[in-house]
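Missing here is one protein chain; the remaining ones are kept as they sit in the complex.
Moving on to subunit A:
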Amino acid sequence: MYKAAQRRIIVPFLAPALVLLAVFFLYPLIKTVDLSLNEFSRTGTMRFVGLEQYRLLSGDPDFYNSLKNTFLITLIGSGMLFPPAVAVAWALSQRIHGERFFRFVLFAPVVLSVAVVSLLWKFLYHPTLGLINPALESMGLGALAKTWLGDPATALAAVTFVSVWHGIGIWIVLLCAGFERLPEDVLAAARIDGAGEWRVFWSVMMPMMRDLLRVLVVLWVVQSLQTFAFVYILTGGGPFGSTDTVGTLMYRAAFERADFGYAAAAGVVLVVIMLAVAKLLNKVMKRDDLQY
């Protein structure tokens, strides 16, 4: 009886949320594949062209350039992100003085908008009016001063650094949770056996955190392959396409050339690549689980 009554509320309770999800997420998701099989004229009419967009993509140097940059961001970013994040999380897990303060400072950028953080760094990087170059010059390191965002050699790394600076707090907190879950007795046993702190960290803690690290690397890859806002605000893809990512390429294709088919095809390719890389990483980094 009561169960039958309960069943009557299932549909009205679920329907509103499902309608929103269907209209603004599921339908666009399916439609992406559909759009990628069409060509758009400037007037906005659609024509079915089959796999033509994918053929265009495969011969487009701009697309390869953006793919290369996207992968570079992922790669450079993981180098900038993981060593400091692991070191800081290790430090915080030692419950040093001022832990709460450091946690606040490290996590604060995460709660700021990508737009604000990008603008802030755009001005910090400014060659003459910013903070970085004048500071370097005053310390006698003027030779290191650069037009960070204006030089194709440094622009990509500079953009990547901003995205790492913004997000590193989340990785630190997740790693901290990992350090806190490590079994005390194993660590104590290692210390009794005469292992120094560095040895405990490198030979005991890191192997036990392997699974967590794998998940975090995959998360970083999935996130960084979608990089858009940082690039769009900081450099707009320039100078000379040196920071153009798949995200910004898609956006420009859609809104500068009204070429929604091309944008959708690039999106589909990006998702496929993302899934493939995530799968590959999971496989490569997977080891037989340690039991502890």
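Quick note on the criterion: a contact is a pair of C-beta atoms (placed from the backbone, for glycine too) under 8 Å apart; a residue touches a chain by one contact, two chains touch by 3 or more; residues count from 1.
Keep in mind that, in the parts below, contacts and distances are computed from a predicted model.
Novice: The chain that is not shown, which UniProt protein name from "FMN reductase", "Sugar ABC transporter permease", "Aspartyl/glutamyl-tRNA(Asn/Gln) amidotransferase subunit C" or "Cytochrome c" does it carry?
Specialist: Missing chain, per its UniProt entry: "Sugar ABC transporter permease".
Novice: Using the document's definition of touch, tell me which of A:Leu75, A:Ala108 or A:Ala189 contacts the absent chain.
Specialist: A:Ala108
Novice: Please identify which residue in A:Leu29, A:Leu51 or A:Ala276 touches the non-displayed chain.
Specialist: Spelled out, the listed residue whose C-beta touches the missing chain is A:Leu29.
Novice: Considering the entire assembly, which residues of subunit A contact the chain that has been omitted?
Specialist: The missing chain touches subunit A at positions 1-3, 5-10, 13-14, 16-18, 20-21, 23-29, 31-32, 34-35, 84, 87-88, 90-91, 94-98, 101-116, 119-120, 122-124, 129-131, 134-135, 138, 170, 173-174, 177, 180, 184, 197-198, 219, 222-223, 225-226, 228-229, 232-233, 247, 250-251, 254, 260, 263-264, 267-268, 270-271, 274.
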